[in-house]
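Dumping the structure here so I can ask a few things about it.
Removed from the display is one protein chain of the complex; every other protein chain stays in position.
Note that the chains take the letters A and B in the order they are written out, and that residue 1 is the start of every chain.
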Amino acid sequence: MNKASLKSKYPILRNLFITATWIPVVLTITTNVTNIAQIDGISMRPTLNPTDFSKDWVLLWKWKWSLYKNLKKNDIIIFKSPMDYRKKLCKRITGIENDLITTKHPYPVDRVVLPKSHLWVNGDNTFHSIDSNTFGAISSGLVIGKVVCVIWPPSRWQFFSNDE
Amino acid sequence: MAPPVTIQTKEELDILEKVNRKNRKDDTKKSAKPKKYSITQYECFDNDKGQIECFPFKRIFQQVGEYRREITDETTNM
Partner (left out) sequence: MKTAFKVSSIFVRSVCLLHIVHEFFYEFTETKGESMIPTINARNDYVHVSKRYKNGKNVKLGDCIVAIKPTDPKQRVCKRITGLENDIILVDPSICNSNELKKYNNTTVSDVNYCFNSFIKVPKGHVWLTGDNLNHSIDSRSYNVVSMGLIVGKIYGANDFNKGSWRDLFGFRFIRNTLEREPDE
């Protein structure tokens, strides 16, 4: 049986196969370049999820080569929780490497200097947030992506620019 | 470096262990006998002949139920 007859005989199979070969491409993009994510919880109020009625969908930038160098103070990031890799957390960066941080309540020491490639993260909603004051500085290797903008609901459409 | 960890001494650990044992008396009866495990790692040096020479270093762990504690000391690597 030659190729042409295969093509005409099983058009559905052929199309299925071609679609399947694009799955790795989509996966590569969503794991390495960009993706969307839904924000859960109230720890980033009022910036994200300002009310109980809807959950924000955000656009994430994940491209690591630019990410590690460009993480700055005030960026909102999503990262794997250092205490449990299954949980993803969304917080704002409030300190980068070599910064001297004045810590808050549960943290046992008053001041810390952040080690190389480590970040200090806090929720905007200070009183309802499990953040670096609980689990300490996080390695930037745990960062999944940077929140670029809110894309849903449309009424909340906004970019998070970071000009200091 | 997250999260902050504190260094404890043997004496502090012994006290903690005693308290914990009191709190869960039934559990310790079932698995009262501690099991011992070891991991062997090495310390390697370049010797005079330009070869690498490795000396084993054994780390010993004692496990009771879920509780595991290292018991390596100066007598375990003679």
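For this structure, a couple of remarks:
In this text, contacts are C-beta pairs under 8 Å (C-beta built on N, C-alpha and C of every residue); 3 or more make two chains touch, one makes a residue touch a chain.
Remember, predicted model here, so these are calculated numbers, not experimental data.
Of A:13, A:36, A:83 or A:113, it is A:83 that touches the chain left out of the display. Although one chain is hidden here, its contacts on subunit A can still be listed: residues 21-22, 24-25, 27-28, 31-32, 64, 68, 80-86, 115-118, 138-142. Annotation for subunit B: contacts to the undisplayed chain at residues 1-3, 5-10, 13, 33, 35-45, 52, 54-55, 57, 59-61, 66-70, 72-74, 77-78.
Here is the rule we go by: only the chains that are shown with their structure count from here on.
Centres computed as Cα averages put subunit A at a distance of 38 Å from subunit B.
Of all residues in subunit B, those touching subunit A in their complex are 1-4, 6.
The part of subunit A that touches subunit B in the complex is made up of residues 82-83, 107-109, 115, 118, 132, 134-139.
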